[in-house]
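One chain of protein is taken out of this complex; the other chains stay put.
Labels A, B and C are assigned to the chains in the order they are written; within every chain, residues are numbered from 1.
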Amino acid sequence: MAVVTTLYLVYLFTPIVLLFIGSFGGTWFNTLLPSGFTADWYLQVASDGSFRRAFWTSLKVCLLTCVIGAVVGTPLAYAIYRAASQKVRAASRIVYLLPIAVPPLVLAFGFILVFSSNELPFLGSLWVLVGGHLVLTLPYLLHTLVGDMRHLRLAEQELAAESLGAGFFTRFRDVVLPSLRQSLASGLIMVAALSIGEFQLSNLVAGFLTRPYPVVLLQAFYGATGFACAATVVLLVLALAASGAGALTARGAQDVHGFSA
Amino acid sequence: MAVVTTLYLVYLFTPIVLLFIGSFGGTWFNTLLPSGFTADWYLQVASDGSFRRAFWTSLKVCLLTCVIGAVVGTPLAYAIYRAASQKVRAASRIVYLLPIAVPPLVLAFGFILVFSSNELPFLGSLWVLVGGHLVLTLPYLLHTLVGDMRHLRLAEQELAAESLGAGFFTRFRDVVLPSLRQSLASGLIMVAALSIGEFQLSNLVAGFLTRPYPVVLLQAFYGATGFACAATVVLLVLALAASGAGALTARGAQDVHGFSA
Amino acid sequence: MTTRAEYAIALEGVSFSYPGTDVGVHEVDLGIRRGELLAVIGSSGCGKSTLMKIIAGFLTPSKGRVIIGGRDAADIPPRSRNVGLVFQTYALFPHMAAWENVAYPLKLRGQHRNTRRATALKMLERVGLITQAEKLPSQLSGGQQQRVALARALVFEPQALLLDEPLSALDAALRVEMRDEIQRLQRDHGIATVHITHDQEEALSMADRVAVMQNGRIVQVGEPREIYARPANRDVAGFVGHANLWSGRITGPRMVETKLGSLTTEPHGRAAGETVAVLVRPEQVRIGVAPENMNSFAGVVTRDRFLGSFRRFDFRCAEVTLLGETSEAGEIVAIHIPPNSVQILPDRTNAT
Partner (left out) sequence: MTTRAEYAIALEGVSFSYPGTDVGVHEVDLGIRRGELLAVIGSSGCGKSTLMKIIAGFLTPSKGRVIIGGRDAADIPPRSRNVGLVFQTYALFPHMAAWENVAYPLKLRGQHRNTRRATALKMLERVGLITQAEKLPSQLSGGQQQRVALARALVFEPQALLLDEPLSALDAALRVEMRDEIQRLQRDHGIATVHITHDQEEALSMADRVAVMQNGRIVQVGEPREIYARPANRDVAGFVGHANLWSGRITGPRMVETKLGSLTTEPHGRAAGETVAVLVRPEQVRIGVAPENMNSFAGVVTRDRFLGSFRRFDFRCAEVTLLGETSEAGEIVAIHIPPNSVQILPDRTNAT
């Protein structure tokens, strides 16, 4: 077992380690490792106008996705959790399955169809981008929230609060929301990590001035290797920071109730 | 709550519905809906050589990913589950987090670096593609398997089997594997759905003759709308079929222990 | 008969069925007197938890009325019924410290933070948790969480207390300890309490009165001693306490025939030939042979359970195994049953 695990981890991390090495390497052409050491590539990325714009676009989209996700996702998760009816449960299954069942490419093309029509000519705007990210990330947030609601036996807590004299909105404010603080935080940080790394949908629906970081990054792949490495490491660090924070925020029980890392 | 849910579902399904309509539509230019009805676009997709090749490539990659995933993933999941040490648990957390923390683009570029070197000049081969899909999908499979192992209290079953006289391999064959049949099936079908829809990594590491379906599909987007719609619907149906089967195979408790749909 | 005003809670002909099933409660009449602890017992699925949800207002009866404090509660939502609830899983708020949990109902009633903190602390002191006031529920043991839940359900001086299997998540020793604790709190507050449980021993030892439920109906209500000594039917006799229960046929004014043999009873006033159930409690089985061999049987002990202050034995004679209890040590070769210990009950559930 230990051998398999080790081999797998090596297989996993070799590409990433190579990226790091490459981003600090002087020249690299048809050799296993580059030669020389330089921080020059990072400086070049930092001074490149389109990369800077893309960096800020990514952060903006990420933030908006998180805020709207929280506002839409929390009541939605609550509705799914409290729903007695089989229909709502079935609908929630569909929502959960979406990111797996529907390739982002399909969704992106659907978005193009909707937003390139005369009636809704918003293709290329930041909001379409945010809308797309929302659809792609919300299932993960919902899954985390609903899982934690079950785990916390929120329904019973609410019965207790009701018997103590709390009405619907009081309960939502005093019991539901505070109980979910932690899972909302961990879910949102996962949303952030996914949003920052998203490429497929963004690539198709973003306008020239609203291209997020990964889309611009793709073009770097056709230039100098060191530059591409450095630009990629920036993305990796961004995504890792978000999900690392997510891992720290997650409940101890997350292994049991889903991908709420 | 019902309003939010309904709006969200409408928002979710409008693009997909439009895709279907478009794929059967005659002409479609700057109007909300196309005019005419035709199955012509589907016939065109079916007779297009590069689409046919890509279709079979996708199926091949998907199948290989599933087979290798099962062979590598089952012992790996078992090792993670049985691991007493904190280190292995930490390593498993990293593996689970990977698909969220590391954008596929980053991984793809790492793969390019590894496999375009003189020592490992395999870029463009089917096996690199399979290897990439494996890295991207294995975390989901592992998560499903480890979650089910916990849920089934496999460790206790094994203690019982051991006390009844079963050695390690006997236990693995008689107790571990049969208990996991269902979760292996549902996990693999999820792997299949993800593999079929994968674009980012495939786009970068596939050779001209090993391009899987989504990569070829992207090029269709720049052609006739109806053709693109039909080609996209084919992908969607493929992915939906896989994940639909997965949902049917999943255990009743899957809502509790992860994305094992 | 108690008048309606003496009841803290009264149910009048209450019925409820879960949609599409026959499961629920049927035609329940039940009054909980002020200050009394009423236990509702029955096996799982008998409707006792449904009854609790109806009283708390979480379910609306399809027929009948729920009267709380003399008022028809039909239009009172759960949050205004002023009834304290304790759940099997405690349902504490995990993000609030123990004292905040207890103070929460007071907060809802608009009390100032300092006032409600003082009241909550006083309540925590009464349940022996004053030193744990700042801890979160997850930092408390099961028994301590239970005490916090009780404190929270009592602090706002509700009209009644509803306990839904409050002890079943605790282990044996703690369960017995918490029985006393709950009873003490209930007495101190003089609060009408409905205690739902499947554990008949718990009900007998704690309650002022016990209501036995079967298939959604209340089949007997009475003091523990009465339920135990004069069960309404065969099923109640079997459910409450240990019992020797046989089918019997009346053969004379003081005689009943069972598979154990012919038993002499007190005059029972039933017609010869009637089919009845015969009940003998194990502690009424006497050791040795009675004068004139009346109701005496020879046999052997096939199982002997030592229970500390007494032993409970299986005594096999002919084809029948009899359950007996005694505090005497030593071998047992014969037993007898005094005629006044042979009880004649209606066979099966067809009422008193």
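One rule holds for everything that comes next: a contact is a pair of C-beta atoms (placed from the backbone, for glycine too) under 8 Å apart; a residue touches a chain by one contact, two chains touch by 3 or more.
No experiment lies behind these values; they were computed from the predicted model shown.
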Interface partners of the hidden chain - shown chains only, full complex considered: B, C
Residue of B:Leu19, B:Val45 or B:Val175 in touch with the missing chain, whole complex considered: B:Val175
Among C:Ser262, C:Asn293 or C:Ser327, residue touching the chain not depicted: C:Ser327
Touching the absent chain when the full complex is considered, from C:Arg65, C:Arg109, C:Lys122 or C:Arg305: C:Arg305
Among B:Thr14, B:Gln44, B:Gln157 or B:Gln219, residue touching the chain not depicted: B:Gln157
Hidden partner interface residues of chain C, rising order: 43-44, 168, 171-173, 179-180, 183-184, 198-201, 204-206, 224-225, 228, 240-242, 281-283, 303, 305-310, 312, 325, 327, 329
Missing-chain contacts mapped onto chain B: 152-153, 156-157, 159-167, 170, 174-175, 178-179, 181
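Methods note: only the chains that are shown with their structure count from here on.
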Distance in touch steps, counted as few as possible, from chain B out to chain C: 2
Distance from chain C to chain B - Cα centre to Cα centre, in angstrom: 55
Distance from chain B to chain A - Cα centre to Cα centre, in angstrom: 17
Residues of chain B engaged with two or more neighbouring chains: none
Numbers and ranges of chain C residues touching at least 2 other chains: none
